[in-house]
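Of the protein chains in this complex, one is absent; all others appear in place.
Residue numbering begins at 1 within each chain, and the chains themselves are lettered A and B in the order written.
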Amino acid sequence: MARIGVFVCHCGENISRTVDTAAVAQALGEMPGVAHSTDYKYMCSDPGQSLIQAAIAEQKLDGVVVAACSPHMHEKTFRRAAANAGLNPFLCEMANIREQCSWIHDDREAATAKAIDLVRMIVEKVKHNQPLQPIHIPVTRRALVIGGGIAGIQAALDIADGGCEVVLVEKEPSIGGHMSQLSETFPTLDCSQCILTPRMVEVYQHPRIKLLSYSEVESLEGFIGNFKVTIRQKARFVDESKCNGCGDCTKKCPQKKIPSEFDAGLGTRTAIFVPFPQAVPNIPVIDRANCLLFKGRAKGKKKDVCGICARTCTRGAIDYDQEDRLVTEEVGAIVVATGYQLYTIGKIQPKEYLRGYGEYGYGEIPDVIDGLQFERLASASGPTAGEIRRPSDGKVPKTVVFLQCIGSRDPAKGIEYCSKICCMYVAKHTMLYQHKVHDGQAVVFFMDVRAGGKGYDEFTRRAMNEGALYLRGRVSKMYRDGEVIKVVGYDTLSGEQIVLDADMVVLATAMMPQLGIESLAQTLSVSYDQYGFINEAHPKLRPVETNTAGVFVAGACQAPRDIPDSVAMASAAASKILSLFSNAELSREPMVAHVNPATCTGCFHCERVCHFGAIQRKEVRDRQGNLIKVIAEVNEGVCQGCGTCQATCPSKSIELAGFTDAQVFSAINAIFA
Amino acid sequence: MSTATTAQQKPQAEPLADPGLKPGVAEGFEPKIIAFVCNWCTYTGADLAGTSRIQMAPNVRMIRLPCTGRIDPLFVIKAFERGADGVIVSGCHPADCHYAVGNYHARRRFAIFRDLLEFLGIEPDRLTFSWVSASEGKKWSEVVNDATQRVKKLGPFAAYQSLVDK
Partner (left out) sequence: MQELQELAKKLLSEGRVQVVIGYEAGAHGVRPAFVTDAADCGRLIFDPRCVHNLAVYLSPRRSPVKRLGKPAVVVKGCDAKAVAGLLRESQIKRDDVVLIGVRCSGVLADPRSGATLTGETVADKCILCDLHEPTLVDHLVGELRPPLPDMPRVSRRDLMLERISAMSPAERWAFWQAEFSRCTRCYACRQTCPLCFCEQCVADKSQPQWLETSPHPRGNLAWHVIRAMHLAGRCVDCGECERACPAEIPLGLLYRKVAQIVEARFKHRPTEDPEVPSPIGKYSLDDEQEFIL
């Protein structure tokens, strides 16, 4: 027979005014298994807690029910008190007879009857409570950051500065991301490279950051605090330990006309190249697809057709036979910061639901460019050394038309969301243009100007005041007419159709997650939305966590983000990780699911409903080693304790500690006892 | 041969119990209703109703679970078996689930369950499903009062309760 103690609180008069607390205590005292039942004015006070503790000792109680306020208020208090008296805290529960009884009913008789029911239910539940121990999980205090753009750089630096090691993985040959391509940044118009480059160098020189550039995450095992990640270091064909970054090889490379990715196709690079002068690490990489030697080898030529770079290199750093290497790193937490890419404008689209803008002639009319290309034209390090010259003939354009919301907010083209940053960068572009071309006219076609943010609205107004002509409406067609581009649009404010002669057109295209992010997300078991943006664990309360414990998200891979937002998210993720790393062990509530291996049939309904990936597959073998069955197993470090698995399990072979079937069953029965 | 004719050919048994449909059968009838609620939204919302001293019918007994995802149709069956006249299942609004998606799984499960019970002749008014957020103390009181009223109108769930006596 159980020995439960029932402690009914008056809460001053908060409870006793409408509930006859003495009657509740008496009724419960008569219940089988209740060894002790009493009422008191304030159970949460020191004397009240002492009363409970004394009863635990004297009456040898094996369970405690405090009938008082909401467990959200004082469950911790009473569990601590019980623990201090030597009772496992999880054998103590609260019956809520204040918020859910005395405060909401004025009929004393009905309220007392209900209070008795409520306490009985909890008493019956507690009879089936099990002593539980907090779960301890060792934590590897080392983080992996995926993506070396501004978000990844910030997260890596914050974590490393906090005293923990970081592995930073970047798929491109250099870190820096899109921010390194920008000329100036809104709303301050400070030079992007000037603020970014020092941070890149800091990453490179940081004693606690291990930079793996030109590398990608291949696979992931484990769980929070204990991840094992396999990273593919793609072959650069340049030995990083020997190269000193002198750049002689790139100067001698005969393949010079390759469109430069960094210059968004407006400039050229060589086949062995460093993406941009400030690249970190400053080590070249050979682009196999364009290198004469590799092209020759691909054609099966016995003798290498080139090899100039190897002959040029005085340090013997060029290694044409280098192969991809797989490295394994153990980390305790992960930040996903893979950033964005721009919507492709033309007819050929990477995804089925996307529709391009054939009507804008992008790719056919050379002077129709996208926002990133304009950044490169405006950048002092760009192909025109910062002069605004149009790609077709190098002339300085006198009228530049900017179109906002290309892709964004256009369900017909496949994207419903607002890309958030375009209103701001278009305003910036008009200013940069007009600062550089004093007699130039910037014209903007917009749907709305969305400039929420510190100093943002002021910034777009400044653009308008400085002479940019803002026309509210969409452009329906553009075509080449001699030297100019005819832009046919509609001004909805004046109600007139407008045909403009533009020298150059800049399309503010939507931000999309990087292609291939879905497969990375699957590798990491994090969820993503219909566009591929990584889902945060909770849109308000857990904005930088994902549904997988220990995996965090920062920057534009979660949603369109500007630089300040990305940096803020990165720092938030870093601080979450540092707090995770502040203890050698992760301690958590033991309310997790457990599988009954005897009855589990291995249908894995639990695995399908588990949002957190806490269900693993486990082989059960007999003594001879023959496989008997494969069953589910819960990873305690990952389980969040929602219990959806248990309700789904047809044979009830998985149980959530603290809310087991026996506990709920008994509580239901108690109501009608 | 077909199930339809099979069902017809067999002698139709007497209805096993008074289906409990006559409104106002029991004068002064106070139904017992069990509510299965999630810890994070509805339970907290009900606490808020208390903190705001919103008065409501005293007929509901609440069982707190971590998530609507944990609520099993077996609970509802057992509640009816033990004598509940009505059952409430309540949790977080879509997109508010503390565990992100437990409420979506519950929504599917109880959509089927509800339709099935209706098909078997259990009045849908005996089963109430609601989303009540932590800030909706008022809504919780309305759910409680509304469910109580509807079950009162139906009368005691004699049909179910008398299944054992037969």
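Here, a residue touches a chain if its C-beta (ideal position, glycine included) is under 8 Å from a C-beta of that chain, and two chains touch if they have at least 3 such contacts.
Everything numeric in this text was worked out from a predicted model, so none of it was measured.
Chemist: In the full assembly, spell out which visible chains the left-out chain is touching.
Modeler: Across all of the complex, the chain we cannot see touches A, B.
Chemist: Among B:49, B:71, B:84 or B:122, which one is in touch with the chain left out?
Modeler: Residue touching the chain left out of view: B:122.
Chemist: Quick one: say which of A:250, A:575 or A:601 touches the chain that got left out.
Modeler: A:601
Chemist: What does the interface between subunit B and the hidden chain look like in terms of residue numbers?
Modeler: Within subunit B, the residues that touch the unshown chain are 1-7, 10, 12-17, 19, 21, 73-74, 77-78, 81, 94, 101, 104-105, 107-124, 128-131, 143, 146, 159-160, 163-164, 166.
Chemist: Considering the whole complex rather than only what is displayed, give the residues of subunit A touching the chain that is not shown.
Modeler: Touching the missing chain: residues 598-605, 608-609, 629-630, 648, 650-653, 661-662, 665-666.
Rule of thumb we're sticking to: only the chains that are shown with their structure count from here on.
Chemist: Can you work out the whole-Å distance between the CA centroids of subunit A and subunit B?
Modeler: 38
Chemist: State the interface residues of subunit A toward subunit B in the complex, per the touch definition above.
Modeler: Counting only subunit A, the residues touching subunit B are 70-72, 96, 98-101, 103-107, 110-111, 113-114, 117-118, 121, 537-539, 547, 591, 609, 611-612, 640-644, 646-648, 656, 659, 661, 664-665, 667-669, 671-672.
Chemist: Which subunit B residues qualify as touching subunit A in the complex?
Modeler: Listed in rising order, the residues are 30, 32, 34, 43-44, 46-51, 53-56, 58, 61-67, 69-72, 74-75, 78-79, 82-84, 95, 98-102, 105-106, 109, 141.
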